[in-house]
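Sending over a structure as structure tokens; questions will come in a sec.
Removed: one protein chain of the complex. Kept in place: all other protein chains.
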């Protein structure tokens, strides 16, 4: 079974997290679950609790709201890893006023350095009307550029629609 | 020709209704058209009239803004049915403050009980920026979960893009 990067894209409530978990669980446990969410309000807390309750035993949970590259470097290089999700991680960096292009480049290097499977979940956020709000437009641009960047080096890119995968790229030998 | 559930997803003005109508019209008439729209304003009335004018003879129109399961149970079990669309039906239940998860489960059972073809149209609404508005976020979540639920039991799932089908799932024997 091969390592490399698998990018799982999808809309809100498209079933992308569940699909990504199942991909990782096909490898031998233990699996690392890297959460990027920060529970800023009750709605987000409920969502995090819901995701956590669904995962089976065999998962080790880590938090990386900002230093995702640093965390990935500390995990065993062969361990299967799920990062859920890049969109919240990017939001955290946007709110911290970091340079999003630099953060993307650092993340790309950290992902390339892993030997085991890394499955990254990200939202597709650019298929609507241009947002009124300038911050939302900046975020939408940054999210699209990050998805493009990671898709280039990914072994597999999947768009999840209603819980089902549309295969966008598959270079699995 | 086989029965079962066909789920037709797509964005606004993607041609999903027209695609779904053509799928149903490949079976022998009469076909049941189940409208879920409530004409709350002139914009919606115009849209309903436009859809109705386009349909050919052979269609019997029924209205089911809320009790879609009840209506499906009354139709001849072998009759080809088009439900257009689930997104408006879900909106009606949201505005009526019903439990959307329960409604989804009831609908799933009603669809499973049919022997003939049922084609359901639904909007894909989760590919944009997170809405500011809490009600819109709840709706977006519920619509995504309903699409996932029905996609699991569907024989075929199609994403319509610019009037053309991307096949997401096809278990037609």
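All chains are identified by letter, namely A and B, in their written order; residue positions are counted from 1 within each chain.
In this section, a contact is a pair of C-beta atoms (placed from the backbone, for glycine too) under 8 Å apart; a residue touches a chain by one contact, two chains touch by 3 or more.
Since the model is a prediction, treat every value here as computed from it, not as a measurement.
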Option touching the unshown chain, where A:71, A:85 or A:159 are the choices: A:159
Can you work out which residue in B:12, B:73 or B:95 touches the chain that's missing from view? B:12
Chain A residues touching the omitted chain (full complex): 7, 9, 11, 124-130, 134, 137, 140-141, 143-145, 147-148, 150-152, 157, 159, 166, 168-169
Take the complete complex as the reference. Which residues in chain B touch the chain that isn't displayed? 10-15, 43, 124-129, 131, 136, 139-140, 161-164, 166
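Just so we're on the same page, only the chains that are shown with their structure count from here on.
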Averaged over CA atoms, how far is the centre of chain A from the centre of chain B? Could you give it in whole Å? 31
